[in-house]
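Everything below concerns the one structure shown next.
Only one protein chain is missing from this complex, and each of the others stays in its spot.
Every chain is named by a letter (A and B) in the order it is written, and numbering of its residues begins at 1.
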Amino acid sequence: MDNFKKNIEVIKNGKANLYGKDFLLTWDKSAAELEMIMHVAEALKNLNAENISTKCFETGLAVSQFRDNSTRTRFSFASAANMLGLTVQDLDEGKSQIAHGETVRETSNMISFLTEIIGIRDDMYLGAGHTYMKEVADSLEEGFKEGVLPQRPAVVNLQCDVDHPTQSMADLLHLKNYFGSLENLKGKKIAMTWAYSPSYGKPLSVPQGIIGLMTRYGMEVELAYPEGYDLIPDVLKVAEKNAKASGGSFKVANSMEDAFKNADIVYPKSWAPYSVMETRTKLLYANDKDGLKDLEKSCLTNNAKFKNWECDAEKMKLSKNGEALYMHCLPADISGVSCKEGEVSKDVFEKYRIETYKEAGFKPYIIAAMMLTSRFNDPAALLNMMKERNLKRILG
Amino acid sequence: MDNFKKNIEVIKNGKANLYGKDFLLTWDKSAAELEMIMHVAEALKNLNAENISTKCFETGLAVSQFRDNSTRTRFSFASAANMLGLTVQDLDEGKSQIAHGETVRETSNMISFLTEIIGIRDDMYLGAGHTYMKEVADSLEEGFKEGVLPQRPAVVNLQCDVDHPTQSMADLLHLKNYFGSLENLKGKKIAMTWAYSPSYGKPLSVPQGIIGLMTRYGMEVELAYPEGYDLIPDVLKVAEKNAKASGGSFKVANSMEDAFKNADIVYPKSWAPYSVMETRTKLLYANDKDGLKDLEKSCLTNNAKFKNWECDAEKMKLSKNGEALYMHCLPADISGVSCKEGEVSKDVFEKYRIETYKEAGFKPYIIAAMMLTSRFNDPAALLNMMKERNLKRILG
Partner (left out) sequence: MDNFKKNIEVIKNGKANLYGKDFLLTWDKSAAELEMIMHVAEALKNLNAENISTKCFETGLAVSQFRDNSTRTRFSFASAANMLGLTVQDLDEGKSQIAHGETVRETSNMISFLTEIIGIRDDMYLGAGHTYMKEVADSLEEGFKEGVLPQRPAVVNLQCDVDHPTQSMADLLHLKNYFGSLENLKGKKIAMTWAYSPSYGKPLSVPQGIIGLMTRYGMEVELAYPEGYDLIPDVLKVAEKNAKASGGSFKVANSMEDAFKNADIVYPKSWAPYSVMETRTKLLYANDKDGLKDLEKSCLTNNAKFKNWECDAEKMKLSKNGEALYMHCLPADISGVSCKEGEVSKDVFEKYRIETYKEAGFKPYIIAAMMLTSRFNDPAALLNMMKERNLKRILG
């Protein structure tokens, strides 16, 4: 049985159903639901590799709203929409009337008359991003029930203050591919560690997403950061609970070296302390520019105490056989390349550079799978239909 | 006979032909032409509801040029283009060389080599928007005749200084749907009234569009505003003439209460006085920032005298059985929601909120109908072909 058939079998037998549902947090989803997403992503990748079109919408919009800069996710979202036949329409607050006080409820409906998917990145304000996405979802729900919208668009979280599911799921698919299977991940140690960066205010959603997801696959997840660089406490509870349920473990430590010891995978990545993000959010809302400058200054000073939190060759030697897989959501702060001193040394990054590119390469398919499963009741049947239809993506 | 067939029958028998024509002002169009637009819009809505693709272009561009902010119309235009198979390409003056003095004539041709539709919003400058659209249309006409363009793109007015036909036509379709038929609108009283807003400089095109269109359907149209808040005189003449021809009436008054009395429909909406818009246009052209600030200040002071021009529960009681239909082009200035004191009270808006969303929901289909009728010689045949082809919009 070829890979495509295997994927379809798993989807069929999975009993998961994501039809009509938003994708906001991985920990709101069942194991079967996450497995469905991964297999649909793989099936789409298979079809693409065979030059078989995966277009399943003749027309329809996929709205993207980026409340923070983005290149990778923007292109992944555009690729995902395109491979299913949807057209991306940007909701740009700069251009739109949202900036002038229009309510979320109203705008959500106004942009959705012929919309299938709304992808949102909103990671700047702690306590706000996830809340905003739920508000949009509720507004769409009401609009659909009241007959305003002929269909209920699904919301896909393209990064919020709490989770970054399209990243963590792509990372998981990369691990599955790298180690051969999800089963093989059991017992593997992953070190999700803070790393030094000369910038400040990086979101918490990547480390939170990783500990919230990887703990579900029986892995030994170790979170390490300098004292004070805490994540949102609720997410740590999620990770603990997940680890218990999956037969893995979850540990928090304050040493990069300890975390790297015997690790199969390392994920060194900078973030701002939870408490700083809270303060920053308040200052941003208050438009307190001086306060923000002071905060940035004090944070950078504090960061600078931890310049030794760099993923270098020396620390990599501590990992399993000195050959742990290095992961990053990109772009990394590479010492001597993109900054003087950063998250990772030049030589370590170069060794794993191509792997990090491949890691990123799963994202368009993960997003497409989230879109597809939210809009089609029977993804297995749909994928089979695509295969049988055998419409060439590139003519010839 | 189902709704779709009824629509097709009316289109066939209507003897209207909009092929190759721009859509700039509703009062340039015959009754039969407007009726065709509405029926095509309804037919497209029917097909969409049945998951039948309305794609009629394999490729082709729909250019949009927004010289003022827009969310609703931008998404309606994108949805309309998409449902017909056209790809939106934005002409952004910020990005483009128009900002550097390039002539309208040249740009109009340069963006049109493979373009079917050009949608323009240009409502900032009194005396300029409609004129600009005609210039674009003339340039396209010349380009087509001279063999520069293989086809003559049609210009669609997405709001100018004079009219807002995609809004007023969507409003009319909403009324038709709400009251059951165009016939049923005869004798109904609609109060198009000014309303207080804490902002200034809102365009005149919505009230002008409403009085210019609704007077054609035998309605009793009453325009009410505080002294000095006049509209463009020529449009009032159009409304008077229309009312006479249709057996309806057109009246101008200075009392919101009087206008609401016995009204079947109320449309309370802020706008700037005609004379202010003239002054403002001169100041904008002269780039006189101090003058603009002074003007804004004096206008807001004047506006503030009319805070009682709010659509509240008390005034709604004056309407027919206290149950007039409230309309708005959105976003409304809602007292206690989007501003302290505004066009409409919170409770009145909330009661009709879903209705205003539905009102807006007709716009993508109205725009698509304007596009379709300008590019296809026999819309009835085309719509029938779509129905028979029965290509699923969403696969499955």
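We take it that a residue touches a chain if its C-beta (ideal position, glycine included) is under 8 Å from a C-beta of that chain, and two chains touch if they have at least 3 such contacts.
Remember, it's a predicted structure, so these values are computed and weren't measured experimentally.
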Residue of B:Met316, B:Leu382 or B:Leu395 touching the missing chain in the full complex: B:Leu382
Listed residues A:Ala78, A:Leu172 or A:Ala369, member touching the removed chain: A:Ala78
Where the unshown chain meets chain A, residue by residue: 48-49, 53-55, 66, 69-72, 74-76, 78-79, 82-83, 85, 87-88, 330-331, 337-339, 354, 357-358, 360-361, 363-364, 391-396
Chain not shown, touching residues in chain B: 55-61, 63, 87, 89, 91, 95-98, 100-103, 106-107, 109-111, 113-115, 143, 146-150, 375-378, 381-382, 385-386
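As a convention for this text, only the chains that are shown with their structure count from here on.
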Between chain A and chain B, centroid-to-centroid distance (C-alpha), Å: 41
